[in-house]
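With one protein chain removed, the remaining protein chains of the complex are shown where they sit.
In order of appearance the chains are A, B and C, and numbering begins at 1 in each one.
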Amino acid sequence: MSMLERAQERELTMREAINEALREEMARDDSVIIMGEDIGVAGGVFKVTAGLLDTYGPDRVLDTPIAEAGVVGLAVGAAMTGLRPIVEIMFNDFLPLAGDQIVNQAAKLRYMTAGQTRIPLVIRTAMGAGRRAAAQHSQSLQAWMSHIPGLKVVMPSTPEDAKGLLKTAIRDDNPVIYLEDKMTYTQKGPVPGGDYVIPFGRARIHREGGDATIICTSSMVITALQAAEVLAAEGIAVEIIDPRTLSPLDEETLIRSAIKTGHVLVVDEGYQNYGVTAEIAARVAEGAFAYLDEPVRRLGAADVPIPFAPNLEDATIPSTQQIIDIVHKMRA
Amino acid sequence: MSMLERAQERELTMREAINEALREEMARDDSVIIMGEDIGVAGGVFKVTAGLLDTYGPDRVLDTPIAEAGVVGLAVGAAMTGLRPIVEIMFNDFLPLAGDQIVNQAAKLRYMTAGQTRIPLVIRTAMGAGRRAAAQHSQSLQAWMSHIPGLKVVMPSTPEDAKGLLKTAIRDDNPVIYLEDKMTYTQKGPVPGGDYVIPFGRARIHREGGDATIICTSSMVITALQAAEVLAAEGIAVEIIDPRTLSPLDEETLIRSAIKTGHVLVVDEGYQNYGVTAEIAARVAEGAFAYLDEPVRRLGAADVPIPFAPNLEDATIPSTQQIIDIVHKMRA
Amino acid sequence: MKASLQSSLPGSDGALPLKTALEMYRRMVRIRKFEETVYDIYSRGIMPGLAHLYTGMEAVAVGVCLNLLQSDNITSTHRGHGHLLAKGGDPKRMFAELLGKATGYNRGKGGSMHIVDMNLGILGANGIVGGGLGIATGAALSAKVKGENRISVAFFGDGALNEGIFYETANMASILQLPVVYVMENNGYGEYTSSDESTAGSGPARAEAMNIPAKTVDGNDVLLVHQAAQWAVSHAREGKGPAFLECKTYRWRGHHMGDQGDTYGYRSQAEIDAWTEKCPIRRLKEYLLSSEAVTSEELTRIDADEEQLIQAAVKFARQSPYPDIAEVYADVYA
Partner (left out) sequence: MKASLQSSLPGSDGALPLKTALEMYRRMVRIRKFEETVYDIYSRGIMPGLAHLYTGMEAVAVGVCLNLLQSDNITSTHRGHGHLLAKGGDPKRMFAELLGKATGYNRGKGGSMHIVDMNLGILGANGIVGGGLGIATGAALSAKVKGENRISVAFFGDGALNEGIFYETANMASILQLPVVYVMENNGYGEYTSSDESTAGSGPARAEAMNIPAKTVDGNDVLLVHQAAQWAVSHAREGKGPAFLECKTYRWRGHHMGDQGDTYGYRSQAEIDAWTEKCPIRRLKEYLLSSEAVTSEELTRIDADEEQLIQAAVKFARQSPYPDIAEVYADVYA
């Protein structure tokens, strides 16, 4: 980031940062359109697209019917023929409704056609538990998306990253799944001025430390940073790394830290079984094998549909306390 | 298995074994119905349901329209209200079309309702590459299904297992995803006589050996057994274990073998990234940490949409030679 | 109002008994009071999660459900309280569920969008738009295969009409001649998007294109809804296959509790006012009084009874404990 950009830095919420990225990219390139349920007149259920309809009009900001497969289907066709559509899928729990369009069409068309077409498509969607929205509105399905070759998967954890990564996503010629943790929309952070992008496949080290590594994604970065504070007070220096993109994954940075600390915990809010933590743990365990003092630990969401009752829901989400406990156990 | 059952053992193909299980369960319990595209008159595109329509009639053997989401949707409702539907989804590549019904309805209803309902539903589907069917008809999406709490996931590798596990699936009160590798349909093996079931969550040790462990699923068991033959000739004794069900997973048996041999390779035909091999590798690496002489190795399908050209497709599927090479490297 | 208490209702097999009319009134009042109480406790921060209120739409659920037997099945939506109460759901266990309490229908694990009562044939509210369509149609398949005299009713919205699942399941119902009634609650909007702008053609036309007979009715007139539903339910029950009913109505309280005032700027106060004028409860009340079959006191008594029922239910819910933490891992598998 340039000095100028830093100088122009402001505090924005995650929501504002995303809105700004959308706004700027739509201004920069008029092939960028945005479509989804309630994103126009209403500005999106989370208000992330507020004001776009007024600025860019109904040809480029499309309020669609409730038809996830159809919306993504149209976006794929539009992406093949010169537009750069951004689709908002209100909750990532609804990605399975568009599963075929994402997996069998968007992700594969370029490869199947040996590069004859490109699919500059971004699917933005809200994920994460914590809003007492129950099992069909609280999932974190990033593992599904990350499993599919041909997709890129982005999970920002700060307003700064959110803006820079979304711009990269919109300019990318491949389908990108961009997951926004709904609990972070109101979270504030510094955002540089000017037009900046953040490349995919580069992890961000949020905090350095030599005693243990915590690899964490999306809002789990916040949870882990809180744990790190507590642990620091106890004299344990934890390194916090956010891969930022799950696909491509910056394996190198993760492994380097694992080699340095010898103790690794991976935290992600998806279901733990066959989830994101498994892939990261497996890669780190392989890459840092000789340097690990103990097995790579994993902490995902409980392997249950997400319950409604507040006390139950909270118990399914990885917590600061759980992280602290695991680090204590690791260092014991 | 009883002596009698062994005595009645016959050689059946995988296809015949599955057909027999369907036939016997439909005879045993008239709440079992089967529905899917072309499964009635035609007997299924892979002929797995041949003859069922004649025996059980069109009320229990339903040729459906081409509408995967709708078919699974009806099956969920039927399962809640007293039937035990078996749905055939022709290719597992089409599971994403029914993604919402599987993930948000079938898998979650019991939990969300605190046990007020049960969903005795089996979804049988063909997976696997090798038939030059290209990217939309060759995938192995077991990682997706295994990630979802509330689903059970079964991957038989022999006719005997196929029959016994399918019977268990049909009698189970939960949604079960039953994946049939299309390359194995004509593969023969001994099948006991009589009515037998194989419990979920129990791995099968196909071959014992103390030098290395290969954990493998579905047709990869065959590939691995071939590699084991070659390695045996070189004096390397490989243990071959098939978990048979990915969810529930018999972690204990896998870890026990890992502890014994200290060298582990996991082979599965799904895409490697964020795939089944990651979860198994992560669990084994954690459970057998102190006993491993080297990192757990993984071999999945290449992380690319599956190409059509025979030479390219073959290069994406885990092969006997690759397994041999990895074991050589492990033991080096 | 075209139907009457005295005269024989066209399509029905006789006059509408006063008892039924009063039961309609009672259930509509119950729903109204339930929903307004939700509004209250939600506004006061007592209820977690999301709440989509049925206020203003009571005639639809009640007019339809009073044609059903307990053994018939319904599926509901995210806006489910009205359907559940109309089908006989217990306000106590519903409120408890809304608050995430152990005494709730789902022991607090489902919340507003997932209430089920298998004994009452309530196969569930559903958080997925169109999520009940497969389930209701599948339940009708069960009835047919098992030769049981049960029908299914799937309530769904004008927004849900555009999901492919309606099309796929209704087609199957039509081919297989399943005993299912599709009740489309056309309240003009799917969230903040107008139905006119998102839907080409009408629900009835789409159903008829799949050989499913369809009617449209004023969804704020419980007698007309009841009469039309009688037609649809008989059609299904007599083995003639699926039927489709569009009920035109309006949700007074916006899409959900977050949709107050001008937050989403998609509807005018004038529009809300016009629909409030068409209050289904007031319409039935005025009709009953003008028929002189009922006194004002009788209705006031019903109002009071229901008020008490609802207040007792909320109290019960509030006093109930949260579920034991061990519930987290229970019921994932049978």
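Here is the rule we use: contacts are C-beta pairs under 8 Å (C-beta built on N, C-alpha and C of every residue); 3 or more make two chains touch, one makes a residue touch a chain.
Model, not experiment: these values are computed from the prediction.
Touch with the chain omitted from the figure is made, among C:V29, C:I115 or C:I165, by C:I165.
Of B:R10, B:R23 or B:R132, it is B:R132 that touches the chain left out of the display. Between the chain not shown and the residues A:T49, A:T64, A:T168 or A:T184, the one that touches is A:T64. Within chain C, the residues in touch with the undisplayed chain are 162-168, 170-171, 174-175, 197-202, 205-206, 208-212.
Remark: the residues of chain A touching the chain excluded from display are 31, 33, 59-60, 62, 64-65, 67, 69-83, 85, 100-101, 104-105, 109-119, 149-150, 152, 172-174. Where chain B meets the omitted chain, the residues involved are 37-38, 40-43, 45, 63-70, 93-94, 97, 131-137, 302-305, 307-312, 315-316.
The criterion applied here is as follows: only the chains that are shown with their structure count from here on.
Note on chain placement: the centre of chain A and the centre of chain C lie 37 Å apart, centres being C-alpha means. Centre-to-centre separation between chain A and chain B, using Cα means, comes to 31 Å. Between the Cα centres of chain B and chain C there is a gap of 41 Å. Among the residues of chain A, those touching two or more other chains are numbered 93-94, 97, 134-136, 303-305, 307-308. Shared interface positions of chain C, i.e. residues touching 2 or more other chains, are given as 106, 108-110, 114, 126-128, 131, 164, 327, 332.
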